[in-house]
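Yeah, one chain of the complex is gone here, protein chain that is, but the others are all in their spots.
We just call them A and B in the order they show up, numbering each chain from 1.
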Amino acid sequence: MALNPDRLFPIEPEARTLARRLHAGVETLPIISPHGHTEPRWYAEDAPFGDPAELFVVPDHYVFRMLYSQGVPLEQLGVPDAGGRRAETDGRAIWRLFAEHYHLFRGTPTRYWFEYSLETIFGVTERLGPANADRIYDTIAGRLGEADMRPRALYERFRIEAISTTDAATDDLKYHDAIHASGWKGRVLPTYRPDGVVDPERAGFADALPRFVSEAGEAMNYAGYLAAHRAKREYFKARGATATDHGHPSARTANLSEAEAGQLFQRVAKGEASPADAELFRAQMLTEMARMSRDDGLVMQIHPGSDRNHNPAVFKGFGPDKGGDIPRPTDYVEALKPLLAEVGNDPAVTVILFTLDETSYGRELAPLAGHYPALRLGPPWWFFDSPEGMRRFRELTTETAGFYNTVGFNDDTRAYLSIPARHDMARRADCAFLATLVADGRLDEDEAHEVARDLAYGLAKRAYRL
Amino acid sequence: MALNPDRLFPIEPEARTLARRLHAGVETLPIISPHGHTEPRWYAEDAPFGDPAELFVVPDHYVFRMLYSQGVPLEQLGVPDAGGRRAETDGRAIWRLFAEHYHLFRGTPTRYWFEYSLETIFGVTERLGPANADRIYDTIAGRLGEADMRPRALYERFRIEAISTTDAATDDLKYHDAIHASGWKGRVLPTYRPDGVVDPERAGFADALPRFVSEAGEAMNYAGYLAAHRAKREYFKARGATATDHGHPSARTANLSEAEAGQLFQRVAKGEASPADAELFRAQMLTEMARMSRDDGLVMQIHPGSDRNHNPAVFKGFGPDKGGDIPRPTDYVEALKPLLAEVGNDPAVTVILFTLDETSYGRELAPLAGHYPALRLGPPWWFFDSPEGMRRFRELTTETAGFYNTVGFNDDTRAYLSIPARHDMARRADCAFLATLVADGRLDEDEAHEVARDLAYGLAKRAYRL
Partner (left out) sequence: MALNPDRLFPIEPEARTLARRLHAGVETLPIISPHGHTEPRWYAEDAPFGDPAELFVVPDHYVFRMLYSQGVPLEQLGVPDAGGRRAETDGRAIWRLFAEHYHLFRGTPTRYWFEYSLETIFGVTERLGPANADRIYDTIAGRLGEADMRPRALYERFRIEAISTTDAATDDLKYHDAIHASGWKGRVLPTYRPDGVVDPERAGFADALPRFVSEAGEAMNYAGYLAAHRAKREYFKARGATATDHGHPSARTANLSEAEAGQLFQRVAKGEASPADAELFRAQMLTEMARMSRDDGLVMQIHPGSDRNHNPAVFKGFGPDKGGDIPRPTDYVEALKPLLAEVGNDPAVTVILFTLDETSYGRELAPLAGHYPALRLGPPWWFFDSPEGMRRFRELTTETAGFYNTVGFNDDTRAYLSIPARHDMARRADCAFLATLVADGRLDEDEAHEVARDLAYGLAKRAYRL
């Protein structure tokens, strides 16, 4: 059951050997993690993690959504309700439930990440199941208290060179300040994610917006609102931020006149925005953010196309991010025109596009990124952060956009222990793809080595200006 | 030309050997056929089949659509016109025409099914062509009269454990009753397909609706109409039905208030429904059917997204189901919300989703089925019931939904002789996929054996409650 040293490589022996050689050149490169959701508090406080269930089940929507889909109640998995209360707090009971349903994860990336972590971090090489659930639980639990299992020690052990967190525009970044003040040398960088004060349909927007503007000492009008963004972006930059991130229902952008934008802002600020106004305001703000990026050099990321909280009962009972977000078709060709007309031809701007709609890879994203100097393609995201997803991404984008209009890998996770597993998967998947190109005569091996290193390390570092 | 024992397996030798081992464990498992279109009359009367053309060409839209696409008139293929008359009744002449155009089927599943049947049932291992058309015709014709070629004998020979037919809500199921009364032990089960009294745009709806309600002894209002459905579902259940099936242009669902639904029903019943009313009525009825499924335990199947009778000349001349149905883009994310809000979180309900829009596999269907307890994914359907289609289905759904949110295979055919061929293809395609996962280190072989058996047998049996 131990990890196969050739996992994810092509199964044809010659191509497999090539993949091994390529992988040997990237296996131990440092990790650049330019987009993700680990907590800055972890690095600031460096406290030990909780029990095995709290580590692997309770906070991981990949895990509990699969169990839920087969009838396991979220309550029994210890998922906190909307008020933060957990119906089940017995880690061992949760772990047993996970072990009992472990077969559900056959063929999934969740299984891959989990087993990689089990073996490389905890030395467990058995497959989890009801029979060994308690034993494995004890092994993990026993290790969790040790000093080398704390966040900072793991940062070193994982060979992380830089890791970005994702932080609300209203955040004061006190944990980032604390990390810096501590003298620890790990690079934990904030990312400016202003959705909470940009999207009128987010819960809490009505309170957040005036607070955001007034804390900046600005007037409650469009100019003041934009000035508040500019100031807070500088605040983030001063703490190491190199990027912003925007999670919108669509990729729509707009470029209104100052008068129109000002009137729209007034409707939004008064809570009078219709759904169409809300969409237009988000669209307008993407273009504003792109202009600010041109000015302050922060790289801009757009993560569109998730139908958030699709399941009203789960949202009501357990809040957001509980596995009930579903991708939907996403247009980029029309949607991005206003933004691209403004900054698309500027090579000094970098806008990184993500998608949950794979049909756009070859039809829209690769043609756009293969033309506009400001555009780059983010790696396969969320449901597609998987071996098959990575293969499709390369097969559908490389021929039109090449490798150098992509930005390497994002682990995009809040599951800290899975970070090396995710980079391991991405490096192997990319080496497998490259080996195939060499084996069928489309690429020379020396070039494949160079590309492999760029995909594993160089492109992320350069695209995110790290 | 004889069947390759390694057909559809991976071509790399190690993975091929793995696929062989996996396949050996499932090759002779009984057939569960939970959705299809064979005629209950065949099993009731157990009469011999007609001539080879009537068996393989005249009723098979996969066959005659391809010939038609290359200019062969449907008349010459003996396809009955809208009045049921056949311009050509000479089976041998039709067969020769088929043989002459046999090269058109290169690379198609039709060819695979046909040759499997020829070899395993008739012992023919030559490739059909003009030179041997008559000889093969005679071989088949000679066998068709023999006792072991009758429907019940073939049921045994094919190792069918249970087979479901598809029956109109207005059907009295007399053939199912006759099968039962005959004492024969074959399990031939009806499926409740109420499209004819649910879809105001179906030919014959205006007559069928009042007859359906009055035969149930109910009043001609919405409550009476729903009561008629409930009663007829019980009638089907009493004859072995475990499932319903719904073939709609879209997957749209609705959940109207009682008053709204009642008014909509009145417009529908009076023949005053606009196209939007018709769509809304179908949508409302999917949610009603889901509620009834929650009450009576029948599994619900939704087959959406076919643009029926796309070719008006063929429809006028030859009626429906003549190869002129074309898939169209199908939304599930918005469409299913009303139904899912009603029954989606209930693990006791099973709704099986099919699609003719493969873009929804990874983007919508796997994320939905990987979250909602009530949802399962049906196998690749119609144009995608093929080796490549099956591979894409697994590659696009497994990583998010796993294997256990899918329901095994449906042969979905009216071509009785092709049933073993279709299950053979599905078992081989699944073993090929599993062998690849084992070969590249994502799955252990002992697990792959278990999954192979579930995909070939267990999942269909459990999902359809057979």
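Just so we're on the same page, contacts are C-beta pairs under 8 Å (C-beta built on N, C-alpha and C of every residue); 3 or more make two chains touch, one makes a residue touch a chain.
Note that this is a predicted model, so its numbers are computed, not measured.
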Inset, instruction - Using the touch definition up top, pick the residue from B:Pro80, B:Gly224, B:Gly262 or B:Gly389 that touches the left-out chain. - result: B:Gly389
Legend entry - Residue touching the undisplayed chain, where the options are A:Phe354, A:Phe383 or A:Phe403: A:Phe403
Legend entry - Residues in chain B touching the chain absent from view: 1, 3-4, 6-12, 65-66, 68-71, 103-109, 111-112, 127, 307, 310-314, 323-329, 356-359, 383-384, 386-389
Legend entry - Touch residues of chain A, complete complex, unshown partner: 10, 12, 14-15, 331, 333-334, 337, 340-341, 344-345, 347, 359, 362-364, 366-373, 375, 395-396, 398-405, 436-437, 439-444, 447, 450-451
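Here is the rule we use: only the chains that are shown with their structure count from here on.
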Inset, instruction - Return the distance between the CA-based centres of chain A and chain B, expressed in whole Å. - result: 40
